[in-house]
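Please read through the structure below; I'll follow up with questions.
Only a portion of the chains appears, each positioned as in the full assembly.
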């Protein structure tokens, strides 16, 4: 089995949900798992930063962030022009696909560890910086460049959203204390990571099953988009990683980030910033189509694509 | 509001309006402010789940679950709360609101 066993838990949750089981995770447990995963990932990045020359990361971050604008801009055109989706809906969905999914990233990293493939731990720093630009692009697409009071509240809302705050906060803590200073936290936040991730994916499976209802409203165009767009974005990620000279493992993770769609930070921000957009569409596509696709098919696919690309280019 | 020393009996009871609003959790801070701005002295919120034309909504969706806000207030405030909330949010958000008569001790405190 090259898949990580945590994927098994995702499928278990999916099956339970589709069978109409009474299995459910309490909302308190979801919150706890989210908080845990965000801290654990931030901390790992921070520990890494403490051992890396930070200045050497500035250029890659700028490039990675700049290129990440590709996904929401292309998505918007596809959705609005080809898919005939309304202006606000196209903008909102673009935001979801331009932003990133922390759990998809974790599944990607698990896959690499399982296969004994090396990657750079500072990839979680990229994760932090990729969370919000697409959210801002989405708002700009929807409301134009009116830099009114609303946009300030929005920016603040996004930057103080729990996803960014916990990622950045834990990153700083890991950076300041370093892996040695924070050694007492390693057992909890690294040793148990897979167990928490398994529970989280069980819950994601249940939630995805609940979203299958929305899929009907989503329609075939959006369902197709939810599979094709991630692959396109992942190709972009592989190209960017290769240009930046990242290792194959790191490049695959960048592809996974580009190819993943947000379902924590983006929906919360969009609900306030573009209330005209129908959340059933964006969440139906991101949770109902893209997340399961990425977790089960996308992650191994992106790895094969990366290997192939590096072989061809070398 | 009841002050220390007040004697509270049936005699102090009188009519108040009772307003209930069910909406997405994301609106809690916004509507909370609106209610106070309309002149209410307080409100009570509970986390609920629901089904409506927008489908099933519960805490398992990351988006947010529903909340139920209830306010005791005088008739003018009650109408203002419903008008404001419906005017601002009914267009884009799932929203249910209504108003009832109630009888409360110390009705002038609301």
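Per-chain numbering from 1; labels A and B assigned in written order.
Just so we're on the same page, contacts are C-beta pairs under 8 Å (C-beta built on N, C-alpha and C of every residue); 3 or more make two chains touch, one makes a residue touch a chain.
What you see is a predicted model, and the numbers here were worked out from it, not measured in a lab.
Displayed chains are single representatives of each kind; full-complex composition is A x3, B x3.
Heads up, the rule we're going with is that only the chains that are shown with their structure count from here on.
Centres computed as Cα averages put chain A at a distance of 37 Å from chain B. Residues 24-27, 30, 203, 206-207, 210, 213-214, 263-264, 267-268, 271-272, 275-276, 279-280, 283 of chain A are the ones that touch chain B when the two sit in their complex. Contact residues of chain B toward chain A in the complex are 24, 26, 54-56, 58-65, 89, 91-93.
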